[in-house]
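Let me begin by handing over the structure; questions about it come next.
Here the complex is missing a single protein chain, while all its other protein chains stay put.
Read from first to last, the chains carry the letters A and B; within each, the first residue is number 1.
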Amino acid sequence: MTGKSKTGWLTFLSVLICLIHLLPFYILITTSFKARDDLSSKWVLPGYLYLDNFVNAWREAHLAAAFRNNLIVTALSVLLIVLIGSVAAYPLARRQTSWNKFVYALFVSALIVPPLTILVPLYKYMVDIGGMNTYWGIVLLHVTFNLPMTIFLYTGFIGTIPRDLDEASMIDGAGRLALFYRIILPLLKPITATVVILTGVAVWNDYQFSVFFLQKLELRTFTVALSSFFGSYTNEIGWVAAGSLIGALPMAAIYLFLQRYFITGLSSGAVKG
Amino acid sequence: MAAPVRQASTAPPAKAGYVKRLVRSGAPLNLLYAPALLLFAVFIFYPFLKGIQISFTNWNGYNQDFKWIGFGNYSRLLADPDIKTVVKNTFIYGIGSTILQNVVGLLYALLLNTSIRTRGVVRTVVYLPVIISALIMGYIWYFFFQYDGGAINDILLLFQDQPANLLGNPKANVWVITFVNTFQYLGIAMVLFLAGLQSIPKEYDEAATIDGAGPVSRFFRVTWPLLAPSFTVSMVLNLIGGLKLFDVIAAMTNSGPGYASASLSTMMYLLYFGREDAGYAATIGVLMFVIISVISIAALVMLRRREVSA
Partner (left out) sequence: MRTTMNAIAAVLLILSVALAGCSQRPSGADGSAGSQSPASSPANPESVDASSGGDQIRLTVYSTMNETKNQEMMKSIAADFMKENPNIQVDFQFPGSEYENILKVKMAANDLPDVFDTHGWAVIRYGQYLADLRDEAWVSQLTDTIKPVVTGEDGKVHALVLSEAKDGITYNADVLEKYGIQPPQTFEELMNAAEKIKTESKGEVSPFYMSGVDNYMIGQFLDQYATSLLISPEQNDAQSLLDGTFDWNKWTPLAKSLLELKNKGYLNKDVLTAKFSDMPQRFAQGKVAFVIGGPSFADDVYKVNPNVKIGYMPVTSMVAGDSPNFSGGERYTMGAWKDGKHLAEAKKLIAFFAKPENMSKIANATKLPAGLKNIESSHEFSSYYEQYANVRVFPYFDRVYLPNGMWDVMCKTGTALLAGGVTPEQFSQKMKSEYERLRNQ
């Protein structure tokens, strides 16, 4: 058999793919380490150690505060998304009455709503309930807008858990709710990893909501803080590049840690649903 | 359905009150989605209905007063010459990147499903852009396609005198954006297919091998049908994402030149904030909602049917 040489070829191919996909990150890195007056090609590494972009991005965009805000908002949002989403998916997966099918369709259809059509009504609403420039205000928005995907994934996943399990414990006399916590919840680990990554990334990187609902300087999130460098009047591409690198690190780390569960979760949640 | 059967077997005979029957039917279970439903009603459905209302006005987006103009904005929609381009672009972004993402994503997944040692690295690298904000990735790609000092032109200039102006060419830039969007979200399709491949039992493939099927015919007879669910999810998610595309366009061309690379999303934004034409922008929003609903529901129904028959 030619098994060995075939594997060799495939490895070569995979390395090539990696290189192609790393190109933008290479440009990102060269840009982030170059001084403002260095007009050399973006392909060329600077050849000197220059960290001012990182220092300036960190300071001028108040990235320390942005980091704190992002951590708080993302952590709270993801926690609530997982809690509310997993619980909501259970009846939708287990009691497929026509009403529940309708509710499920309603949830998922929210994926389609264009965010801008609801911006102004939403904003007025937030002002009325005092949710402007508050963590809870933006968290509620993130939770709501990430629920469709979450419910979609959880419902699919719970659907793959054999009903026998429910029925066996029903005979044991466990109530439905108790059943959910004792039997179903522990089984949801892999899909929860998937949900954490997908929604965590969405919340962490959010621009459209954060820019309107967290306007105060001290409450700004990462993407919004960085965007002040690439607005139409400013030209600090080195700072943007450096800031983007800093901002991507936490998400990259979380992804690396959860990667294994992530795929297992998808394979049983989305793909079999 | 399961519920009535269960009731027959476990319910005490007759007289149990309405409440009890209700409890036993499992309806109170629905309370579990009440918090989610409440959030939806408050933060999505109600504002969306308000948004639809705005489409029947000539509101400029900020004044306290406006007029009701009936279907005025809708008839403008029919006569607007820009809308044709914008809808066409939206379809290219939506359908073009969906096709690319699924084809390339599937190929990558097949590669990663072999036993090569680099597969963990490839999986991570290809997925990496998904983790970074699309707005920021769009800016990085702008550095590539930029005319003056752009990374691509630096290379082109080694071979020719004239730099290329890909983003300025209305025929080319739509495809450049489609490419960048594909690159950005390719990881999702890849991971979905990979997950699908990993859930196919090895025995199926082995059985087909024993039957004497080659790799290609094995793929089409065994793998492809069993990947149907992955395919459905990936198609629908990418379609919705592509049809709503905003960030990449905003970062790379700002919908220009003119409206040449605008999508319905960016057009809506320009009308809302730029032209102070919020009523018309809301009308575009409604159009967008209808288009995406029709396409994604049609795709879903078709794909699910294929899953069942497979």
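What we mean here is this: a residue touches a chain if its C-beta (ideal position, glycine included) is under 8 Å from a C-beta of that chain, and two chains touch if they have at least 3 such contacts.
This structure is a prediction, so every number in the text was calculated from the model and none was measured.
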Kindly state which of the options A:Ala75, A:Leu165 or A:Leu249 is in contact with the chain not pictured.
A:Leu249
With the missing chain put back, one of A:Lys101, A:Arg182 or A:Lys216 would touch it. Which one?
A:Lys216
Those residues of chain B which, in the complete complex, touch the missing chain:
58, 60-64, 67, 117, 120, 124, 145-148, 165, 167-168, 170, 173, 253-254, 256-260, 270, 273-277
Using the touch rule from the top, list residues of chain A that touch the missing partner.
36-37, 39, 51, 54-55, 58-60, 64-65, 67, 119-120, 123-124, 127, 132, 211-212, 215-218, 227-228, 230-235, 237, 246, 249-250, 252-253, 256-257, 259-260
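Keep in mind that, in the parts below, only the chains that are shown with their structure count from here on.
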Averaged over CA atoms, how far is the centre of chain A from the centre of chain B? Could you give it in whole Å?
15
Name, in rising order, each residue of chain B that touches chain A in their complex.
1-3, 6, 10, 26-30, 32-33, 35-37, 39-40, 42-48, 50-52, 54, 61, 108, 111-112, 114-119, 121-137, 139-141, 143-144, 149-151, 154-155, 183, 191-192, 194-196, 198-199, 229-230, 233, 240, 244, 247, 264-265, 268-269, 272, 278, 281-282, 285-286, 288-289, 292-293, 296
Per the contact definition, I'd like the list of chain A residues that touch chain B in the complex.
7, 10-11, 13-15, 17-18, 21-25, 27-28, 31, 39, 41-43, 84-85, 87-92, 94-97, 99-100, 103, 106-107, 109-114, 116-118, 120-122, 125, 140-141, 143-145, 147, 151, 163, 167, 170, 176-177, 180, 201, 205, 207, 223, 226-227, 230, 237, 240-241, 244, 247-248, 251-252, 255-256, 259, 262-264, 266-268, 270-273
